[in-house]
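This structure is in structure tokens; I'll ask about it shortly.
All protein chains but one are shown at their positions in the complex.
Chain nomenclature is as follows: A and B, assigned in order of appearance, with residue numbering initiated at 1 for each chain independently.
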Amino acid sequence: MLSHEIIFVADLLAIFSVYLIINLSLNLEFGYAGVPNFGKVLAVATGAFVMGVLPFTLYGMIIDYGGLEPIDDNIQLVREINDYIALHPETAVGVFAITLIVAMVIGGILGLASAYPAIRLRGDYLAMTLLGFGEMIRIIGMNYTPLVGGTLGVSIPDMLSFVPNEYRFVAASLVLVGFAGLAYLLVSRFTKSPVGRLLRSVRDDEVTLQTLGRDHKKIKMKVLMLAGALGAVGGLLYASYVEGVVAFGYNRLNWTFLPFVMIIVGGLANNKGVLVGTFLFVVIRKLVIYYNDALDGMLPFDIIWLDYLALGGVMILVLIFRPHGIIPERPQKTRQLEKG
Amino acid sequence: MANEHDPACNDGTDCRDTDDSHAQADMHDHDNGDHDNNNNNDNDAVLDTTSSRPGSPAVYIKNLVCGYGKNRVLHNVDFSANTDELTAIVGSNGSGKSTLLKAIFGLCDITSGSIMARGKNITRVPTHDILKHGISYMAQRKNVFQELTLLENLSVVGGRANADQAMDHFPELKPFLGRPARTLSGGQRQLLAMAMMLINKPYVMLFDEPTAALSPKNADLIIAKIRKINEENNNCIVLVEQNVMQALNYCDRVYLLASGNVVYSGDPQVLLEDKDLASKYLGL
Partner (left out) sequence: MIIIYDGLIYASVLAVLCVGLTLTYKITSVPNFSHMAFAILGMYMALITSKVLGLSVYAALPLAFAASGLVSLLFYLAVIRILQKKKSSVISLIIATLAFDIFMIGVLNILADSIRNGFQVLSRDFTLRSTDIVLADGLPLVFVVSIAVLVGLALGLYYLLYRTNYGMRMRASIENETLARTLGIDTRLIFSMSWFLSGGLAGIAGVLMALWFQGDPSLAMIMLPSIFAGSIVGGFTSIYGAILGGLLVGLSEIIGTTALVDVFGYWIVQYRPIIPFIAMIATLLVLPGGLAQLVTIIRQRRLKGKNA
């Protein structure tokens, strides 16, 4: 058995990795491209939903389900697939890779779709539209049962079933950390490139933006595509980590509002700030949940609501007293300048 | 001469008065390029703060530093405008002319300095209370409510009865009272804005480029109106003017601003004769 401490840290790192990926993607959209994506949950849920559907489809091609249905006979089927993965690890890698690619492609397409209003609408209208986008995915996920089991949700196969039981939890956490590290390197490389600098320089300047015209639109579309794909990866990793998808879990609070709080507290348009902000909030929330039980029963209401009060309150205080976050945005050297 | 000018004072902060005689300037006048922060209090003692007799300052600004956000526009400006006089503020674009008027009305961020009106400190009085101190302001653009009718525009300021009274001075607007202000021509709009200013019978009237974007004929009409108001009401009029020659011809006193500093204040004729200043700042 793993000690409590190891489980605590491994879980913390896993959740941190998921949020880091999502926040990096949100920072690309909001911090760099200036697109207030209040529908961040859309990309995240998309990744999760793909993870909730595609592995069943792909394994259906490899093994005979014997008439079992992914949604109706969910638990039984997951057990069978897990048993198969334990014996054939290579299939898990293949299936996971394909699922990941598909999720990224769909996430990228959705990101591109959000570029359409993002280029045409002004800030407040855009915010409403994107928020609406995000709400839609939840409605579809909750009501279209064949997708991810509707309100009941689905369990999904554990892609790490081949790892011995006692190491599996830590292994899953490490995989997530690996992905997050990769995402961090990728994004900071991108934001330090001349393209990233261009994005920041025109973000707040409508006039320059208009004179740059088409080129800038193309860059914006690319950034939104990349961010959409990255957001989907975050959702996919989260779903595979918790080994299930429940549509109503993909709500505005957890997957849109919380990322906004994290990146604003950390510092917009600043990947280090995102790192700090994400870590801070993941730790705080984890600790709150950890010590929650102590308070339970002492209050005449569910403790979860204190979380709402705290998050909403902190966000407002930060906006008023520290609008540029812990690590404010700084002029950044691009790679080329550093060479010269 | 009083208005000898030290070119080094344009941007310097350590310039001192090079000439202390100030022969023509009145005694409250802080003129050419005294930008020193702390050594300018010698005139306070003689400032008559209660009287509104002709020639006494109705508006008196001291050591004003202000701007927008972190961007400072005026650096340590002294200014006074007298009752019964027409004071013009001239200078090139971006010299801070309009900002000086806006500062009086709390429309920019004041870092330091003080603004007095008839002896009362109004430095950080909220914009909507400035009118109560007998000062009215006419913005350069958007100075009437487009969607309100003329009558409503006037009533917003001072109620219905005063609106009718104000119309006596502006008979040319009477036929349009029920129309929305956006249907007026440029000149008519300026007249309406002036009528709105006059309703509360202000002691001080601040005009920000009232003739900008008007035809020469309309511009003359507006200036004539302003001078008539000045003569009839014996009040203090401060005018920001882009058209320097025109301004120098009719004003009683002029302030020349450059890069947020006062580089000349006093008699307009003297400024015109000062070849150095005229060529440097007025392009004459």
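Just so we're on the same page, a contact is a pair of C-beta atoms (placed from the backbone, for glycine too) under 8 Å apart; a residue touches a chain by one contact, two chains touch by 3 or more.
Since the structure is predicted, the reported quantities are computational estimates derived from the model, not experimental observations.
Enquirer: Considering the whole complex, which of A:A127, A:L147, A:L280 or A:I326 touches the chain not shown?
Expert: Once the missing chain is taken into account, the touching residue is A:A127.
Enquirer: Consider the whole complex, including the chain that is not shown, and state which of A:M136, A:L152, A:L185 or A:I289 touches that chain.
Expert: A:M136
Enquirer: Tell me which residue among B:I130, B:L150, B:L191 or B:V204 touches the hidden chain in the full complex.
Expert: The missing chain is touched by B:I130.
Enquirer: Could I get the residues of chain A that touch the absent chain, sorted low to high?
Expert: Residues of chain A in touch with the missing chain: 36, 38, 117, 120-121, 123-125, 127-129, 131-132, 135-136, 139-140, 142-143, 251-253, 257, 260-261, 264, 300-302, 305-309, 311-313, 315-316, 319-320, 323.
Enquirer: Tell me where the left-out chain touches chain B, residue by residue.
Expert: Residues 69, 105, 107, 126-132, 136-137, 139, 142-148, 152-153, 155-157, 159, 196, 200 of chain B touch the chain absent from view.
The rule is short, and it goes like this: only the chains that are shown with their structure count from here on.
Enquirer: Using the average of all C-alpha atoms in each chain as its centre, how far is it in Å between chain A and chain B?
Expert: Roughly 58 Å, centre to centre.
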